[in-house]
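First the structure, which I've put down as structure tokens, then a few questions once you've had a look.
The complex appears here minus one protein chain, its other protein chains still in place.
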Amino acid sequence: MSANGTITQTLREAAAQVLSEEKVGVVIGYGRDDGQEFSTPVFLRKAEEVKRLVFDDLCFGNLAVYLPRPEIRKMGKTGIVVKGCDLRAVNVLLRENVIKREDVLLIGVRCGGVGQPQLPKCSVCELHDPGGCDVVVGEAIEQQEVKAEQRYTEAGKIEAKPAEHRWEFWQKQLSKCIRCYACRQVCPLCYCKRCIIEKSTPQWVQTSPHLRGNLAWNVTRALHLTGRCVGCGECERVCPMDIPLGAINQKMAKVVDERFGFRSGFSAQEEAPFTTFSTEDSEEGIL
Amino acid sequence: MATKNTSTADQALIPLDYKPSKMRIERITEETSDTKTFRLNFCDADEAQRFEFRAGQFGLYSVFGAGEATFCIASSPTRKEYIECSVKRMGKVTAELHQCNEGDIIGFRGPYGNSFPMEQMEGKNLLFIGGGIGLAPLRSLIWNCLDLREQFAEMTILYGARTEADLVYKEELKTWQQMQDVRTAYTVDPGGETPEWKGEVGFVPQILEKMKPSPKNTIVITCGPPIMIKFVLVSLTGLDFSLESAYTTLENRMKCGVGKCGRCNVGNQYVCKDGPVFRCSDLQNLPQEF
Amino acid sequence: MGEQKLYQASANWLKSAVDALCAAGIEVLAPTQSESGKVDLARVTSSEQVIQSYPNTAFPLKRLFLPMSEVLLEYEKGEEGDVELGPKSAPAKELVILGCRPCDAAALEMLDKVFQWDYSDVPYQEKRDRTTVVSLACSEPSPECFCTSVGGSPQGSEQSDVLVFGGANSAALMQINTAKGEKFIERLADTVTPAPEGTKLPEPTELEQKFDPQKVKGWLDENFESNFWVENSLGCLGCGTCSYLCPTCHCFDIVDEASWNRGQRRRNWDCCSFALFTLHASGHNPRPDQAARYRQRLMHKFKVFPERFGRVACVGCGRCLKNCAVGQNLLADLADIESR
Partner (left out) sequence: MSEEKQNQSEKSQWQPRIVAFLCNWCSYAGADLAGMSRRGYPAAIKVIRVPCSGKVDPMFVLKSFERGADMVLVSGCHPGDCHYTSGNYHARRKLLAFRELLDFFGIDQRRFKISWVSAAEGAKWSSLVKEITAEAQALGPFKTFATMLQGEPS
């Protein structure tokens, strides 16, 4: 067990305190029932319930997905357990005015990485220590330096293929899509009340799970997350068809990084690349 | 078989391949700024010959390329030369329907669902209460009853809309008004009237209470927006009507129309198969999820 | 039922069946394993593609009869304003499904009930009629399995034309249940022999009953309004994974897709977890939140279906709990209901 193992106790104490002092109406954290293969979301309303809380290396979920939900907001101020990667999503929600800082109480966890073996995103994590949280638990973790070329290795593997092979690859991958929209539903940044796919006048994206519709859906999803996606990788984790969605998002993250020097979710004040522009932007490829 | 409402093996199944019949739009009538009535004819003479329905049943109308949408058949089963439907412009299919011209071909499947209880209505006083576009299913029934007038006792029509401009079937409203053996009351919501308006002003339930119809030997059939139905039922109860002798129709999003696509159920009742016509007293026992 | 017809075959029965059927030019679906390790039924042309040992397939059978997306209608608008409708239905080719599990075969019973409810659904029935289902009895149920709680059994023969016991490591015993099953055996010819008189089926595999659907229904009857629905759906993301992987979920959408003067009407899977599922064009939604949608899913399976069709719409395959992204656990929810 990694360094994460010792955090549970401190986390429970922190949650019990904010609940008993009525600083929050709910704490969203991770719990694990018997037989569960990974830690799953729990919603705690009372200090007595904190024994359900755990933190371990199977806390994959990005709980920020629950923050915009009306049924959660009804409970009052929301306490939420966030890893560094989750905090980036919270920052985007703040930046986009979906939630207000005073409506959330961030319980940051110094996380050494999740997954057995560890997820690729954790080995290039630049936010083991979530800054700007109201409470932080866990011991300090030494931050390894991450080089630019390490950030986009999944996208890079696909970029390295010749174009025909890329299309062949994606054709195979996208044909598998069953349009369950788990990728959208699990994404903390897909908070639209009505997704473009659910609008029919006009019907921009075909809802049928054939390659044409699936391509349109996945292109649309990728573009709507460009400059916003924080790379938490939840979409890829939950995809029941094992489509490498993370690579698509990573590609777009790379595009905005290279073109505009922008990486999403490191601050709640940043200006997103598609809400602004520079007169110096590249003209390459324009006739 | 112990299960309720399930067909037994010896009952012949109707094959359904989801292919619609082609129908030509014979006439388009503009009812209001956002509602049109379409008169349709089967392109195939045999299909026209075979087609039968009962008042209250619905069909799935399709504009090829836009999709299918569900509407009741608004014309009377006694007028066999055509069918009519009245469509309010709301979503994708209805918008496309409104773009259609006379002579265009659209698709139709049906009729589906149950119908108004014509047998129980025989010999009774009939009270029709309609609101807005909800007059469409009632219109089918009203003409059906008028064409068989001697089978029923008194007929009363109470109809209201938000404004004068939102009243549908304006010509027919006049015709009914002029009939000696039909009592009518038309109303618009307060503020919806023009200086020339000679009808009532007020919400349908208020006018109903003012009219004080007798519950004796009367069957009520009411269609309209859910909020109107809700208060009409309150008023009816206040006037000593039994909700056992009151009927209404439900609407839910539907795709198949025949109990397979799984979205129109309210509790264990499928609007497409067990409805759209429901007895009001039965509705009160269903989960309030409509 | 008359005398049970039993045949015996070698441990390699699956592979020999694939070869025999392929040689006869019949379409065969058999368990295969993808690069990522996923086991699924796929069209095969040779026994080399087939694996013989697996807990269950990733997908249930429903997509073979109710495809994820299928064309119901093709249309083409002519110059004169006329519309041509198609396609002409092609004669259905015979198809044999090899090696599905008894729970997945049993699910066809529920689908049959819906698709034969007063109206016989032609696209479904055509595929159903052309297909022979050869199931493989379970000797080692997985931890997520609970077929015995919903009236099934690891050796259940419901809707299996043939049920095979053993195989992989031991000789196979085949139980023939229908005329389609007999035809299947004929095609295998010399690779099977009638079992000697007095041959008995293996002892049933034990699988503890994990809840009582009657008790669950009793609670559901009384508790349309309950805090349970809100509390237990807080974590639910509202995606379609559970429904899409469910052998009995059958809800669908019908959409038109047009390009210029021609297009298709397609039937696509749909799911009661989606907000759009019941949304009216007016904006009114009878099931406005995830709690209502989650309730619909449970109610439909464990209350509405029993009331309309005499049994629950669940076969206990456990795919929903195994695949849920947030660990939503149907079994735990039902146990919770039972304890109330």
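Residue numbering begins at 1 within each chain, and the chains themselves are lettered A, B and C in the order written.
The rule we apply is simple: contacts are C-beta pairs under 8 Å (C-beta built on N, C-alpha and C of every residue); 3 or more make two chains touch, one makes a residue touch a chain.
These numbers come from a predicted model, not from an experiment.
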Can you list the shown chains that the hidden chain touches? A, C
Given that one chain is not shown, which residue among A:Val98, A:Leu215 or A:Ala268 touches it? A:Leu215
Under the stated touch rule, tell me which residues of subunit A contact the chain that is not displayed. 155, 158-159, 161, 163-170, 175, 196, 204-206, 209-212, 215-216, 219-220, 222-223, 226, 248, 251-252, 255-256, 259-260, 273-274, 277-279, 281-287
Where subunit C meets the chain that is not shown, the residues are 43, 63-64, 67-71, 259-260
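One rule holds in what follows: only the chains that are shown with their structure count from here on.
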Select the chain whose centre, defined as the mean of its C-alpha atoms, is least distant from the mean of all protein C-alpha atoms. C
Farthest chain from subunit B by C-alpha centroid distance is chain A
Centroid spacing, where centroids are CA-atom means, of subunit A and subunit B in whole angstrom: 49
Determine the centre-to-centre distance between subunit A and subunit C, using the mean Cα coordinates as centres, and give it in whole Å. 33
Between subunit B and subunit C, tell me the centre distance in angstrom, where each centre is the average of that chain's C-alpha atoms. 38
For subunit A, residues contacting two or more additional chains: none
Residues of subunit C touching at least two other chains: 253, 255, 257
Touching residues on subunit B, where the partner in the complex is subunit A: 91-92, 95
Touching subunit B in the complex, subunit C uses residues 72-73, 75, 77, 81-83, 85, 89, 113-123, 224, 250-258, 263, 265, 267, 270, 272, 277-282, 284, 286-287, 292, 299-300, 303-304, 307-310
In their complex, what parts of subunit A are in touch with subunit C? 33, 35-38, 40-43, 61, 65-66, 70-72, 178-182, 184-186, 194, 198, 206-210, 234, 237-238, 240, 242
